[in-house]
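So, subunit A:
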Amino acid sequence: MQILDLLLCLILFPLVAALFLLVVRRDSVRSLIVQFAAVAIGIVSLVLLILGFDKGTLIYSVASEPVSLVMFIIEIILAVFILYLGIKFRKSLTVLLILLQAGMLVWFETSLAGNLHIANNLFVDQFSIIMALIIGIIGSLICVYAVGYMETYHNRHKEVRDRRSIFFGILFIFLAAMFGLVFSNNLLWVFFFWEITTICSFLLIGYAETEEATNNSFLALSMNLLGGVAFMAAIIYLVLADSSGILLDLNHLLATGKAFALVPAVLICFAGITKAALMPFSSWLVGAMVAPTPVSALLHSSTMVKAGVYIIVRFAPVLSGTTEGLMIALVGGMTFALASFMAISQNNAKKVLAYSTIANLGLIVACAGVGTYNLMWVAILLIIFHAIAKSLLFLCVGTVENRIGSRNIEDMGGLIVRMPKIAIMMFIGMAGMFLAPFGMVISKWAAIEAFITAPFGLIFIAILAFGGSATVFFWSKWMGKIISVMRDQNVIEDTVRKEKWAVLYILTGLVVVVCLIFPLISSVLIEPFVLNIYGHTTRLAQANLTIMIMMLFLLMIMPFSMLLYGKRAQPPALPYMGGRPMNDSMHFAGSIGISRELVLSNYYLEKTFGEERLFMIGVSLCWGLLLIAGILLLGVIL
Partner candidate 1 sequence: MTYLQKSPWIVHYNASSCNGCDIEILAALTPVFDVERFGIINTGNPKHADILLCTGSVNEQNKVPLKNVYDQIPEPKVVVAIGICASSGGIFRECYNVSGGIDKIIPVDVYVPGCAARPESIIDGVVTALGILEQKRLAMQTEGSPAGTKAGEAR
Partner candidate 2 sequence: MAFFEMVRTALRTVMQQPVTILYPAQAAKKTPISRGHVMIDESRCISCGTCQRKCPAQAIIISKEAKTWQIDRLRCVVCNSCVDTCPVKCLFMDTQYTAPVTARSVDLIAITYVKPPKPEKKDEPAQ
């Protein structure tokens, strides 16, 4: 039962660490605990990989009754807590939703839960392992990074109450909940962990306790509670369908096929859509950026939103070939395209990252919604690549923000001179997001190849083609901003702490390494998983892989060509300024005798890609699609 121990360890160990962190007040001790726990979690998840990658699906029975009771009590306590907060801050929607949810829960617990017997509460398969690795490695790296970040954060923001004990405690509870979520086979358990992540994110987003933070945290909470209601409805449906509760066994449910699983699948996918912040619920994730950067990094890369797509990808086989699945896929596709467009009009770095996340989650959901075997493969690939590159980018932006005091992209001009290491890391992270031969492009490519054979795939290919090109635009202009060489600037990055560097180095390395070894990941983890579910699997052609790897190497050696030029004397030149000379502090003679500073900003094309307009379009379109799915579902139920 070695692997079961590992699973329990992964769920419980962060909890223990969290308990310690909640009581510790000394910075140094906290830092030590965080680092130790992070390393431990990382190692355990790696051990899990080594031991579990070739075992297929393993299902474990754990005594459920006492645990379930504990879970129920915790859920009620949390509901009361949220109710209290909701009333305190006068958030009527939240109050309404939590009452609804608690009501459903209590009703379920009192009148339906009586004869439930679910033996197989935990399980692990290759997909879980992948998720565990993402949570275990990237999540804990972010926690390590957070230690240094929060210190600077509190130095800069004196007005924010220092509640770091609670902060780090919640971070680790969050990780524990995520582990629980990906290892649970009992939908009730999944729901429990689901709610825990919701509340953790609610608390983390509201950390700063400003009005904006509070509002945004309640926004996130309400939307996720709405998802929770849908999740609860799915559970009730399943129990009503079979009172023995056997359908709450996730693997069993998936195996029963569309007949039973479709209705709960759609309901749970709806919950997943709220959690993954797809349109029409994207606003909570955009709002969540008021939180300290590690929180954003965590929410965007390894936890929270990944929980949403995780559950949708789980249900992909059920959705495949159904109209409801197509609707969900369309919601994903629309989200991908519109979020990519909206990212163009943003100059807040974190907002751009947020929209990029939303877009990529949309793409994952689009893949899962169509749900053919090769699209499932793509979806998992996307989850991996996105988690790594996005966490790196968030942490880089956080570091930059701490140094220059702004998260505006326009203020990041000439970062290559001011903070060369960070700039290069950001560069690699962004390349990972949109440039060949890095991760996201591989996935995009695979997605096109997969969609082309899927039913109605053309729609998605068109969406991918247009949305993908928008991605190129907003990433490149940001890249261009950080690499533009401005005069008269000094290196200012030396004060960044050591463990922060370590985290950033590891993540940067991961972006590159994962691109190099993704064939291995695919053949060891993803392909067996897909094969197991669908009976066939897919991979990229060998020739293409070779070429991609050659391109990657070429890309890595190209910078050395600079050495070639460095030696030859080159006359210095100033940029072309229409004949007007410019001095070293970037000033030139303007009209009316003014000495003007040269200011260059990116294009935001707000008229065309403005947030408000596209958001309205997206929200109404996606609600429409969800409505169609709902009506279809009603048809199935009746």
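We take it that contacts are C-beta pairs under 8 Å (C-beta built on N, C-alpha and C of every residue); 3 or more make two chains touch, one makes a residue touch a chain; residues count from 1.
With respect to how the candidates were assembled, all candidates are chains of the complex that A comes from, given by their letters.
Note that the coordinates shown come from a computational prediction; the quantities given were computed from them, not determined experimentally.
Student: Touching subunit A in this complex is which of 1 or 2?
Tutor: By the stated definition of touch, the match is candidate 1.
Student: Can you list the residues on subunit A that touch candidate 1 in the complex?
Tutor: 571-574, 576-581, 589
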